[in-house]
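Every protein chain except one is present and positioned as in the full complex.
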Amino acid sequence: MLKHVIDKAVTETHIAEEGKERHDYYDLNLGPAHPTMHGILENRVKLDGERIIDAECHIGYCHRSFEKLSEHYSYNQVLTITDRMNYVSSMANNVGWTQAAEKLLGIEVPKLVQYVRVITLEMNRIMDHLIRVGILGVDAGAYTGFLYFMEQRERAYKIIEKMTGGRLTTTFGRVGGLDKPLYPEFKEDVLEWLRPIPKVLKEFHTLVTRNRIFIERFRDISPISKERALSYGFTGPNLRAAGVDYDLRKAEPYLSYSDFDFEVPLGTNGDVYDRYMVCMLEMEQSIKIIEQAINNLPEGSWHADIPEIFLPEKKDVYSSMESMIYHFKIIMHGIRPPVGEVYEAVESPNGELGFYCVSDGGPNPYRLHFRSPCLYFYQSIEELLKGGMLADAVITISSINVIAGELER
Amino acid sequence: MTREEKQVKLLDDIQKQFGDKIVSAKMDYGMPVVVIDNSIHHDIFAWLKGHDEWKFDHFIDITAVDYKDSRDARFEVVVHLRTHTHNLKVRIKTPLADSSDEKSMPELPTLSDVFLGASWSEREIFDLMGIKFANHPRMTRLLMPDNYEGHPLRKDFPVKGPHRGSFPRGTVVSNKRREPAVAPTTKAKPADQLLPNTPWEKQRKPLSDKPVEAKEGGDA
Amino acid sequence: MMPRDFVPVLFTFILVGGATYIILALTHILGPKVYDPVKQDTYECGVDYRGDSRSRFSVKFYLVAVLFVMFDLEVVFMYPWAVNFRKLGWFGLTTMGIFLVLLFVGLLYEWKKGALEWE
Partner (left out) sequence: MGVTQWPGGEAITTKLSEFVGWARQYSQWPMPFATACCGIEYMSTMSSRYDQGRFGWERPSFSPRQADLLIVIGTIGVKMAPVLKRIYDQMAEPKSVIAMGACASCGGMFDTYSVIQGVDTLFPVDIYVPGCPPRPETLLTAYIKLQEKVRNQSLLGEGR
């Protein structure tokens, strides 16, 4: 067996041509099966000692053809795809899709549904940033912070399970409202969940923020300027770390975000430390939003009054004739929006998550394109890696927070 | 001036600048939509980005739609841009006819020199939709394996993939322990060998290094 | 005749050597051995490896390695001294002090020459 290996080595030895200045770069595969590559990113890196000279990145290892599938799903079934896009904060994608479908159908959801959607969006922003910063700590060597944060996520799973029945893939909400009425002690549970989070954040601050090692490793690593960030299509925390004040909740208020007051943290030179700090400060702002939303949660029905789109409840179907007809019509015909196309975007924890939906009047979308924020800031990875050290490559890729489901759709 | 007036003014500016090349410019669900001729595909974006009043420098998204049989121009490339001076988004659509013969692909000039964000998304459109972008720095497949044939997001491409007759749901898969085939080399193989396309019993056989010929009436 | 107080040292050598040998022998006997050309291939994150590992690399790595070995040996010499620190008294302190000062001067020299900077 060893003969095979030796033959392979002999045939591929490098014969240095004379006259060419011989420069020995070390080719390294930070390949798909690598602990820091989140399992699906392949980077072929050319090293001069420890410094990265050239990086060539490949993706596509977890392409699950969401857009092709969504052409065969009804408008409510697409929710099963959207929670597997950014699976770290799946409910944020569901809210995004319901917003886009309702804009296409021209529906205005009642205030209670809007507030509940704001609460779930902000809860998912906290949960997403908890894992994002935790994994950044793990990649830089601080494993304990990750365990503190995972505990908070587990407590959040309890609420999400009560609300939707699933921990991670929740198919939360329907076009035109929520999937089920809120369970009675929802408000107390969310406030109870929020109570220890500032303390845990402070613990992580003392662990990492003023820690000389992490400052040395995070500061001035892969900075990106405003113009290049905008030209790459950065959105979300990575863009705000570069200093551009663009947050969809403020720029194009949707879902009654204008009722709450909160600030948008901005960074200065867009390096790993700024991305980390923007995420930490955003979590505190999200806590403020959730408290305001919970304290003045309005009364009202949990779905819009549109029987021909929103499935009537079972007890109505058996009792009233119209509901039974609507029930039959929705199930057999499906929801048929008018012919046209719409682009609706939501501020998901990773950035602007857009849904470009073209409808030809049929029961399922003619073409549905998910604008994935991950794809647009992962394009800059080859430029961000060049010139840095090998250890910085790990930190950069972890700080950009690339999620496989959303990157490769 | 209010948001609507700004949007109307934007449409007029574009209309004045490119005149006859603009097929239509109107508001659609609260967003200005401009349908242009594909000859000015590159110039309109350079102009919009460099324009001092409408600085459309934030590249949001580029995608493509396949209107097989429902329109004469089969493809349509859709680009979303955003300006932070007037807090506006614009959607620019470029209809594109399908290429005449089978071999060549419809062609458009690339935007990656104007907007860096277009480089990988254009590669994804080339990979999934089959639209080539001229003088793009690295025009290779993004999501599918490099030697994959076919463009999956086209309407004539089956969801389950052309090479694979998927076995009907619910058939019991025999899980007897099989010896893993000793594959001498696992260079990246073409998609055919990964998913042999013969009846389900043979499909369950793990990979073998011999190239799989599509035989009718497979052996027992 | 071997001095008596070295028997424990000999005993540890035998114990350590024996233990490692037994473990290796057990795994060799009990473990299955399936030879397979792919298994012999180098593992590089699941894709084919490129380039080879015998290319030359810069001298910085060698420099750091030598510095580490030097200061590591310094600590190894301090162990026996630290064990009977009380008995040696002032004599031990002065000799070890001279030894440490010498090495500290070496450290200062490297620091100033920039051998510790990575760039």
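Annotations for the structure displayed:
Each chain carries a letter (A, B and C) given by its place in the written order, and its residues are counted from 1.
The definition used in the following text is that contacts are C-beta pairs under 8 Å (C-beta built on N, C-alpha and C of every residue); 3 or more make two chains touch, one makes a residue touch a chain.
Predicted model, so just to flag it, every value in this text is computed and none were measured.
The chain not shown here makes contact, within the complete complex, with A, B, C. Of the options A:I40, A:M123 or A:V342, the residue whose C-beta touches the omitted chain is A:I40.
Within the whole complex, the absent chain has one touching residue among C:V47, C:M78 or C:L103, and that is C:V47. When the omitted chain is restored, the residue from A:R64, A:K250 or A:K288 that touches it is A:R64.
Although one chain is not drawn, the whole complex shows that of B:G30, B:P109 or B:P145 it is B:P145 that touches it. Remark: the residues of chain A touching the chain excluded from display are 31-35, 38-40, 60-65, 68-69, 80, 84, 87-88, 90, 131, 146-147, 150-151, 153-154, 157, 167-169, 404-405, 408.
The set of chain C residues touching the chain not shown comprises 30-34, 36, 38-39, 41, 43, 45-47.
Along chain B, the points of touch with the absent chain fall at residues 143-145, 148, 152, 157-162, 164, 166, 173, 175, 177-180, 183, 186-189, 191, 194-195, 203-204, 206-207.
One rule holds in what follows: only the chains that are shown with their structure count from here on.
The interface holding more C-beta pairs in contact, when A-B is weighed against A-C, is A-B.
Centre-to-centre spacing of chain B and chain C amounts to 55 Å, using the average Cα coordinate of each chain.
Averaging C-alpha coordinates per chain places the centre of chain A 22 Å away from that of chain B. Centroid to centroid, with C-alpha atoms defining each point, chain A and chain C lie 46 Å apart. Counting only residues that touch two or more partner chains, chain A has none.
Annotation for chain C: residues 36-37 touch two or more other chains. Residues 1-2, 4-5, 8-9, 12-14, 24-27, 29-34, 37, 42, 44, 48-50 of chain A are the ones touching chain C in the complex.
Looking at the complex, you find that chain C touches chain A at residues 35-37, 40-41, 44-47, 49-52, 55-58, 60-61, 118. On the side of chain A, the complex with chain B involves touching residues 59-60, 63, 65, 67-69, 72, 103-104, 227-228, 230-233, 235, 244, 246, 251-252, 340-343, 345, 352, 354, 356, 358, 360, 366-367, 369, 371, 375-376, 378-380, 408.
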